[in-house]
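Note that one protein chain is taken out, while the other chains of the complex remain in position.
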Amino acid sequence: MTQPLLEVQDLHTVFATRDGTVKAVDGVSFELLAGETLGVVGESGCGKSVTALSIMRLQRPGRIVSGRVLLKGQDLTRMSEYEMREVRGREIAMIFQDPMTSLNPVYRVGWQVAEPTRLHHGWDKKRAMQSAINMLGKVGIPAPESRARDYPHQFSGGMRQRVMIAMGLTTTPEVLIADEPTTALDVTIQAQILELLRHVNREFGTATILITHNLGVVAGMCKRVVVMYAGRIVEAGPTKDVFAHPKHPYTWSLLRSIPRLDAEQHEPLKPIEGMPPNLVDLPSGCSFHPRCAFKVERCARDVPALLQVGESQRAACWVTQAGTELQGA
Amino acid sequence: MIGPSRVAELDMPAAGVETAAARPAQSYWNQSWERLRANRLGMAAGVLILVLAVIAVLAPVFSAVLTHYQPQTINLDQTFARPGATHLLGSDELGRDSLTRLIWGARVSLGVAFLTVALALTVGTTVGMVAGYYGGWIDDVLMRLVDTVLAIPAIFLFILMSILFRPNAVTLAAIVASVGWGSVARLVRGEVLSVKQRDFILATRSIGARDSRLMVRHLLPNVLPVLIVAASLGVGQIILIEAALDFLGLGIQPPTPSWGNMLTNAQSYFFHSGFLVAFPGITIFVTVLASNIFGNGVRDAFDPRLKG
Partner (left out) sequence: MLVRYVARRFLASLVVVLGVTLITLILMDRTRGTYVPGIDLNPSLRPEDIEHLRENLGLDRPFYVWYLTWLGSVLHGDFGHSMIDGSPVLSHILDRLPNTLELTATAIVIGVLVAVPLGVIGALRRGSKTDHALTVTSVAGFAVPQFWMGLMLILIFSVTLEQHGLPWLPSSGAFSAFNGGDFLDRVEHLVLPATVLSFFYTSQWSRFIRSSMLEVLSQDYIRTARAKGMSERRVVYLHGLRNALIPLITLIGLELPGLVSGGLVVEVVFGWPGIGKLAFERALQYDYTTVMGVTFFATLLVIAGNLLADLLYGALDPRIRYG
């Protein structure tokens, strides 16, 4: 098996709040191979963004308390801030959810897209700008040469997100982390951006981590998927398999709760019962057990580990690890 | 909030739900008061202002008890006495007791300040509400009026009005308020514009409430926090302005003592009696400081998000 490009090993990130310590990332481990697309799925507050920020060491005011993040074998959590800056924007690039607020309003777009190459490759203004204009063209911005002189507010939301993607790719990083890149966009634009990300992945070979709460986005884009709940990974595996036969009750409930076009009109919706847990005061044992339709006694006692269930998937569930199939109305 | 009875229906363990129901609901005003109470420095400052106000109101009592002097009694063989037994904080060029004059001066300085704030708030709130609520040309006209008033440099206007009208304490308050109301109006209008958008205004209107009722019963309470903050912070600024006017000889005239006019002739005697310059200045400083700290405390209490 090839050495993974990026390896997260038992990562723990916490936030100190007035009400207690929030375990935002509670023992997360996964791998990313070169050139592949990995989806990280979960509801708001499950820790997926904090995981990404932790990889970039941008998790402040949170603290990484334990675990390792290996990029080509080197532990990012042990690096000095100075070394980390070499990594950010050059080996790992990150784009964020809201393109409206993620670009600096007082600088021209071309300047902002050119900044990483000037900083990391030491290119002079002309060369960096030329490369930026090229990249803007590649992400589908028409008339890039003149558009580069415009300011962020002169672009639409979708265009701004393209600019963000261009900005991330100018240094040809090995990893691109996209944190909810389409959530703030119109549905029609969402599809375009996702297509762009797919294209980028194919053409540049950039390994992509796509973070989202939208299962549909994952289905279209990612070969493998990781499902998070309350700071932990509850299921992982090839997207096709996970969606076809989920091995964790949470994933199972999620998939079931999606309204279907071919359902009967008067069939009631099937939401997941209960509320997401309070991260300061997690339930004992499996964090999902209060809302789980399949729970047994052990679930309230012991925290399940993420183990192989079925051929290609891993799930952190006592019930499915014991062999039970998840079925229901 | 889901009560205990519903929990059974949903067949859910109560974990997350119970902790949420533990704290009782509190009104915004209660919460703000709690926050203010927790701010010890702010509360101390507020108490200080209160004490000063009491001293001002009961000036005759305090001066009778503490110093046994009248503020305007001239005693030419006790001029420039140093602070000591006979005159706790010394005496001025006419032998008048400093402490007594400071106590009575509180009446003027605080009195004018509070009156000014009251006037400016009343006029400013009315104008701001009407402008914000009705919008359209009424808003335009009123706001242009405010712009005009605010464009004239205040102190020039005060000087001009001072020589035109020869003010006493009440008219002085009116003069200072004649500029102050402008900022209040702008502030209130801004608040009204944002509150106006909210649905409960629409709902109240749809049940046929009269405009004035709407403004007083519904808009005003929402605007009050901003007004209270403006008032608390404004008192300090007005004390400074009024003291400056008195110092220049264009406000309260001697022999009536005010903290400002006790310093009018300071330059001529601060060689030998520096304390005469120090005490009124320190008094002004402490009062304004307390007002500012209290004002900041009030503002933080109403909107903790604004804290740095």
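By letter and in written order, the chains are A and B; residue numbering begins at 1 in each of them.
Throughout what follows, contacts are C-beta pairs under 8 Å (C-beta built on N, C-alpha and C of every residue); 3 or more make two chains touch, one makes a residue touch a chain.
No experiment lies behind these values; they were computed from the predicted model shown.
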**Asked** Which residue, B:Pro83, B:Gly190 or B:Gly249, contacts the hidden chain when the whole complex is considered?
**Response** B:Gly249
**Item:** Contact partner of the left-out chain, one of B:Leu58, B:Leu88 or B:Leu150
**Value:** B:Leu150
**Item:** Option touching the unshown chain, where B:Val61, B:Ile74, B:Val216 or B:Leu289 are the choices
**Value:** B:Leu289
**Fill in**
Contacting the left-out chain: of A:Pro4, A:Gly27, A:Gly45 or A:Pro116, that is A:Pro116
**Residues of subunit B in contact with the chain not shown** = 144-145, 147-157, 159-165, 236, 240, 243-244, 247-250, 260, 263, 266-267, 270-271, 274, 277, 280-281, 284-286, 288-289, 291-293, 296, 308
**Request:** Please give every residue of subunit A in contact with the chain that is not shown.
**Result:** 56, 58, 84-90, 93-94, 96, 98, 101-107, 115-116, 119-120, 150-151, 153-154, 164, 167
